[in-house]
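So, chain A:
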Amino acid sequence: MTPLELLTWARGPGLSIALAICAFGILLRLFEIFSLGRKADLSKAREHSPGSGWRTILSRSLPPPGLMKRAPVTYIGGYVFHLGFAITLFFFVPHIELVRGLTGLSWPGLPTQVIDISAVAGLLALIAVLASRLSNPVKRLLSGFQDYLAWLLTFLPLATGYLAFHHLLIDYTLALALHILSVELLLVALPFTKLFHTVSVFVSRWYNGDIFGRKGVAS
Partner candidate 1 sequence: MSASFERGYNAFKEVLDAPIASFFSSCVHCGLCAEACLFYTETSDPKYTPIHKLEPLRRAWQQEYTVLGRLAKLVGLAKPVTDAELAEWSELVYDSCTLCGRCSMVCPVGNDIAYMVRKMREGMSAAGHAPEGLVTATKRAIQSGSPAGVKWATVEATIKRVQKEFGFEVPVNRENADYLVLMSSWEILNYPEYLGAVGRILNRAGATWTLAQDAYEATNSGIQIGASDLARELVGRIVGAAEQLKVKCVISPECGHAYTAIRWEGPNLMGRPFGFEVKHILEVLDDLRKAGKLKLKGTLDKPLTYHDPCQISRRGGVYEQPRTLLNQLAPQFREMHETGTLNWCCGGGGGVSANERAESLRLTSFKRKKAQIEELGVKTMVTACANCRVVMEEALEHYHMDIEMLGLTELVAEHLDEGKPNE
Partner candidate 2 sequence: MPSTDSGAEHGNALPILNEIRHALARLLESGETSVIDLGALPMGPQDEAELLAALGEGEVEATINAGGPSSVRETAFHGVWLLTHRNEAGETLARFIEIAFVPELLMSQAEDVADSAAALAKKLGQAQNG
């Protein structure tokens, strides 16, 4: 199999299989979660509450006062990684083309220099949060195989994409093929690992905001 054949497989059957597993898994997991149900709360909710599920979906993206100082690596690393990853994912023109190919939606991209910076920032942040995971006693206690797997699966697309873009170490075609394959691995693993937080975070934040909100607290 030549690199171009590998790339073709990745763009063709590989992508279809990965997206199919991802879609299957997300649906399955959502059913799994919602099937456990939630008893209607019979207590009288406050009429005028500053909080709500929808508010918390947004507000939890910001650090609560005081916590940034206590956990700077987690916050800054987390922000830089998520933003770097998101900018690279959603504003690199070839990625937009992929979305256009899948959904017909498209939007303007950013110059490659900007993408380059965001990808490098994302990679460095990932390394920083890994170092923190390995050295911080709390994170080390909490972390298991899945956490490191999720880290690797997130790191690989950025790393291979960077290698491909800059023609480093490996031939571009092979790098591009590996890049797409790494994204496919990410998609396959997404519903069944910690990576599912990309979907469930909206659910959990909503529940949190709703639980607090009905008591009159903006959480």
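Behind the choice of candidates: all candidates are chains of the complex that A comes from, given by their letters.
Convention: contacts are C-beta pairs under 8 Å (C-beta built on N, C-alpha and C of every residue); 3 or more make two chains touch, one makes a residue touch a chain; residues count from 1.
Everything numeric in this text was worked out from a predicted model, so none of it was measured.
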From 1 or 2, the one in contact with chain A within this complex: 1
Parts of chain A lying in touch with candidate 1, wherever the complex brings them together: 28-29, 32-39, 41-44, 46, 49, 56-57, 60-61, 63-67, 70-71, 74, 78, 133, 136-143, 147, 150, 192, 194, 196-197, 200-201, 203-209, 211-212, 215-219
